[in-house]
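All protein chains of the complex are present and in place, except for one that has been dropped.
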Amino acid sequence: MPLSYTIAVIAIPLLMFFFLGLAGVKMDKKLTGVLGVIGMLITTVIAYGVALTYFFGSDQGQVADGVRQAVVVFNPDWLSFTKTLVVRMGIMLDPIAAMMLIVITTVSLMVHLYSLGYMCDHHGHAEKGFQRYYAFLALFTFSMLGLVVATNLFQIFIFFEMVGLSSYLLIGFYYQSPAAVHASKKAFIVTRLADLFFLLGIMILSYYTGTFDFDQLVFGPNGANSLEVAQSAIATGGGATFLGCSVMAWALTFIFIGGAGKSAMYPLHIWLPDAMEGPTPVSALIHAATMVVAGVFLVARLFPLYVIEQGAMEIICVVGAFTAFYAAAIACVQSDIKRALAFSTVSQIAFMMTSLAVSSADGGLIEIHGGHGLGFMASMFHLFTHAMFKALLFLCAGAIIHAVHSNENSKMHGLHKYMPITSIAFLIGCLAIAGIPPFAGFWSKDEILVACYAKGTGWGIWMSMVAGMTAFYMFRIYFLIFHWKKHEVHTEHAPSDQPWTMTLPLIILATISIVAGFVPAHDLVTWDGKELHTQLNWTVAGSSVLIACIGIGLAFKMYYKENELPDKLQARFSGLWEAAYRRFYMDELYQFITHKVIFQGICKPIAKFDRGIIDGFFNLLASVTGSAAYGIRRLQNGSIQSYVYVYLVGALALAVITMVCVLI
Amino acid sequence: MNLTLLMYLVPSLVMFGCGVYGFLTRKNMIAIMISLELMLNSVDINFVVFNRYLFPGQMDGMFFTLFAIAIAAAETALALAIIINVFRVARKVDINELTKLKF
Amino acid sequence: MEIFSNILIYFVIVPVLTLAGLALCSNKGIKAIRTVAVAGASVLVALAIYLVYLFLQARGAGDTSEMILRTDVTWFAPFNIKLALGVDGISVVMILLSAFIVFAGVFASWKMNPLPKQFFLWFYLLSTGVFGFFISIDLFTMFMFYEVALIPMYLLIGVWGSGSKNYSAMKLTLMLMGGSAFLMLGLIGIYFHSAADGNLTMNVLEIAHNDAIPHQWQLWLFPLTFIGFGVLGAMFPFHTWSPDGHASAPTAVSMLHAGVLMKLGGYGCFRIAIYLMPFAANELAWIFLTLTGVSIVYGAFSACVQTDLKYINAYSSVSHCGMVLFAILMFNTTAMTGAVLQMLSHGLMTALFFALIGMIYGRTHTRDIRDMGGMMTIMPYLGVGYVVAGLASLGLPGLSGFAAEMTIFFGSFEHSDMFHRVLTIAATCSIVITAVYILRVVGKLLFGAVQNEHHRELTDASWEERLSTATLMLSVAAIGCFPNFFVNIISDSFLPVVKALGAMI
Partner (left out) sequence: MDYSQFLFMPQEIGLLFVFLLVFIYDTFMPARMGKHLPMFATILTALYTVYAFFPCPDSWGMAFGGMFESNPATWVMKNILNVGVVIVMLQSIKWTNDDFVSVRRGEFYELILLTLFGMFLMISARHFLLFVIGLETASLPIAALAAFEKRYYESHEAAAKYVFTAVFSSAIFMLGISFVYGMSGSLYFQEIGSQIVGVKSPLLILAVAFVIAGVGYKLSLVPFHQWTADVYQGAPTAVTSYLSVISKGAAAFAFMVILVQVFGAVYSQVWQWMLYAIIILTITIGNLFAMRQRNLKRFLAYSSISQAGYIMLGVIAASQVGMTSMIYYVLVYIFSNLAAFGVIAVIERATGRVTMDDYNGLFKTNPWLAFTMMLAMFSLGGIPPFAGFFSKFFIFVGACHTGSVAIYVLVFIALVNTIISLYYYLLVVKAMFIRQDECVIPYIDSHWTEEIALTVCVMGIIAVGVASGIYTFLNQVTETITPMFNMVG
């Protein structure tokens, strides 16, 4: 299948958006849903075709002397700032783009299908705004696909905004609930703040390099990432520095902040838990699998630049490692399963970031601190697997919530015997994320840990510990939902497995989660397009599995059967527990800054100043004139003699003053 | 004794001053009119004197004076008529009556 | 009369004819009045589009002259005042913008009451002034049309306005006229130094080519003219007429005023102040850059706390128009192109905003966002329109605001000087603040629960309202999706200015 079909992959969702958004209002709700699914199915098929062609078909000239290179399908000008600095809207396929195509379309298709069931009440009636929902899903899919196939940095920025918008619209889908509106607003503004830095980064970068295009920033002559090109691009900065750091370091850091906003890195993570106000399938698609990894994708895109600007890389490393732990710690105590999953997402994305960051320095340094990018490969691999099993977990959670009408795990307990399929699927997901072989998560996470150990034992131990926590909190959730104690039925009818539209995606994703680990990622998604030969590092693998098992065991001990242990521990470390439960008060901090400092401290005074001082000044002018007019009216007192007096004095004064001026 | 220019100019100036002073201080309109006459006449004196002393060769000043006298007469007539009108309405010739229109 | 062979003059003749036609209508015959008004507006749109076609054709045919469609007709010979017509890319797009907004404005004031006839009379007098300003390149004529466009505001607001309309109308008129007082002095000063060889001229192009204005004169003529136009461009601290004025003005007037009239300011700043006095422009740019930079952030911040829809919009206009002047003062083609894009974008977007606000106000009879909520469920069409306008305003890709602002930011950042860089970054921050207040109002107004149960009976937009807003929405999307089309029209027109400025540096 010719690669140019990618255009269709982008175009179909866009058309679906306009079609469903405009015409959908008139159509039957279910019909629009089905149309959406069909459209997505076609998109997925084409995307798979294109991606597989790119990876395995060799007739498209994308592989040159063992290097898998980027193929630009088409690339028209969109907006030209100057003759040289031009924004283009194009489609480019390279390993990570192709991989992302698969990830996005797969998860999106699953979610489309799943939503057919999810967005209906128990009598199978579609909810209000069903068409709008599918239109927005299509819009998001379009934006995300456009993002990953971008040919230049600015196009990525544009689609960053677009995915931000669709996320805003979907989080606020239930726009009559204030919580949803607030959450969507928060999500948009936080990511917008990050995008501001992204924009500044692009400004600086493009000012010094004079281009947005990747093929001048990072892609070498053979169309794959090349350190030399990145080197020269950086060099165009002419060693210009700002506050002691090179401008390029600033630019790349800013760009990373942009990515961090989307990928919910600490301290910009606060929007993600609230984003769970949206429909659960949306959380699965946007806030677990695809959009939130945009930041990782962005860094991976500019990987060679980061490799050379070690300063920026260090920042990413620290932020990633810290976020991984921080989110995991919070995830351990959340009672709302979606929030718990959200924090586990944050933690997992932090894994990817860290792995990218350590990548440059991993085993066997080759010429200029390049590294053969095990971490890069691991990160992308984990991105792939994580998308699958996290989507699975979220969809399971959705099924559960749909069954018990609550997010609180206290309302669940012992659901295993009511909804076995969901339970097994969820278990698979947990095993995958916990990194138990042979499930998908094991392979990718193992590579990551290897990369981390290669950077330094400290980093490795730290990340292994976080991996252990991951296993613990995931199984804590699992046990609390499906076991712990007998389920007491709250609703009129007992919870049960959901209709096939919802279970089928679970099964498919579960299968993928089992087998995805055996995808030959080493050969396919490497930073320089060359095949990467690694063999399993048994010490790391063994230790990580061991740690995972410990975590699971702990969770089993504490949460499999109802017991006092959790409460005791909670009482023992109540302060810590409280802090973690309240997410270490980050939201309160933001609340304080935005409301007290900015709103009360800046906006209100400025508004007062405007009305009072500025406007007051002009009103003052008017009133002064008026009162002056009132004051001088006494001159005209109606008496002839005073008139004549003024006349005479005026004439004489005129004469005298002139004499003084002229004669002296 | 021969009179110099100053000996005429100073009195005429004084006359003018008196006229102005009278205009500004008197309450009776007739009196005010008289002081106006004083002013006009002092001007006439000026013209005549300048003509006689400085430019004896010509008559401009003299003629001007003649016309000025005529004009003054006309003015007086008109002013008197108006004063009478005012008197008809206000029953007074007090200048302070005429302050209804102001500000 | 060879002047009638020039298409440009018809941009003035058509509104005047419409005026005449309206004058002939009877006060009662609302149908006739509407017909005439719509006819006039449609003809204007058609003319404008044809003009764009002509322009592209001329440029395509390799006509690189600075202004095309030039015609000079002597008007006041003693002062060498001419009726000098001519357009370059900037005026062309401005004319296009004005035509579209006039078109939309006619439909937005469809049910205008009372005195529809008089309303449209003033409305078209205003349009006459606007078009006249854009087509003429003679200082006197420009200034005349400028004031022709200003004065109808007084009656339009005073008679058909709402709220404290008397105060607002008087304030707006006097402040703008105060601006034009500065302007008039500046123009006279320019005129008397327009030529070294004594034969003075009012023609912008000739003055620019003579380049005879002594530097020490430029230094105080430039501020006069720039402030004169800046007042209309809502430059801090001369912007305070804008919130009150807009709040009291009727819908179509707000549309036309924010959409087109405020653009006269930016256009004039560039065409007269900077173009004719590059030396002073270079010398004094920093003052006005600071002022405009302030108004960008300042306007955005003050918009955050407003509760009246029109006040919010007025302050965001201060912010966006500040961006226009800011970019114009950056003196490079990219930023200036961005400025014109921003004028287009802001014009359409704000017109859309005011149209929607007017329509909502006409139904709910309140503009206070605290009294409204859940409008999306009640009037979905207007709701969606408002969201679109909001997204355009906060610069979302695919809508006009994004292309404009990005061009401005990247263009301004081209400036190698640190001062300009810092200001640019400060200005860039406004995109976040904009998002804040736009989402705030969208969330309060459209989403959430319905505040007032009586609102549930309200109807959605009627056909003419849909037409009016759809026109604007499509234009916004068109600019947003195909910015390069407009950039290609605009950007070359800045070369002479940039060259003149470059010669100064």
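Letters A, B and C name the chains as they come in the text, with residue numbers starting at 1 for each one.
Following the convention adopted for this analysis, a residue touches a chain if its C-beta (ideal position, glycine included) is under 8 Å from a C-beta of that chain, and two chains touch if they have at least 3 such contacts.
Just so we're clear, the structure is a prediction, and the values are computed from it rather than from any experiment.
> May I ask you to name the displayed chains that the omitted chain touches in the full complex?
Among the chains that are shown, those touched by the missing chain are A, B, C.
> Looking at the whole complex, which of C:Tyr50, C:Phe79 or C:Phe482 touches the chain that is not displayed?
Considering all chains, including the one not shown, the answer is C:Phe79.
> For chain B, enumerate the residues touching the unshown chain of the complex.
Its contact residues with the unshown chain are 16, 19, 23, 29, 32-33, 36, 39-40, 42-43, 46-47, 50-51, 54-55, 58, 60-61, 63-64, 67-68, 71, 74-75, 78-79, 81-83, 85-86, 89-90, 98, 100-103.
> List the chain C residues touching the unshown chain?
Missing-chain contacts on chain C: residues 75-79, 81, 140, 143-145, 147-148, 151, 154-155, 158-159, 165-166, 169-170, 173-174, 177-178, 181-182, 184-185, 188-189, 191-192.
> If you put the missing chain back, which residues of chain A would it touch?
Missing-chain contacts on chain A: residues 625-626, 628-630, 632-633, 635-636, 638, 640, 642-644, 646-652, 654-655, 657-659, 661-663.
What we mean here is this: only the chains that are shown with their structure count from here on.
> With chain centres set to the mean of the C-alpha atoms, which chain is at the far end from chain B?
Of all chains, A has its centre farthest from that of chain B.
> For chain A versus chain C, what separation do you get between their C-alpha means, in angstrom?
Chain centroid spacing, chain A to chain C, equals 38 Å.
> Check each residue of chain A and list the ones that touch at least two other chains.
Residue numbers touching two or more other chains: none in chain A.
> Of all the residues in chain C, which ones touch at least 2 other chains?
If we look for residues of chain C contacting two or more partner chains, we find none.
> Along chain A, where are the residues that touch chain C in the complex?
Of all residues in chain A, those touching chain C are 77-82, 85, 87, 154, 158-159, 161-162, 165, 172, 175-176, 178, 181-182, 185, 188-189, 192-193, 196, 199-200, 203-204, 206-207, 599, 602-604, 606-607, 610, 614-615, 617-618, 622.
> Within the complex, which stretch of chain B touches chain A?
Residue positions touching the partner: 20, 23-25, 95-96, 98-103.
> Which chain A residues qualify as touching chain B in the complex?
633, 636-641, 644-645, 648
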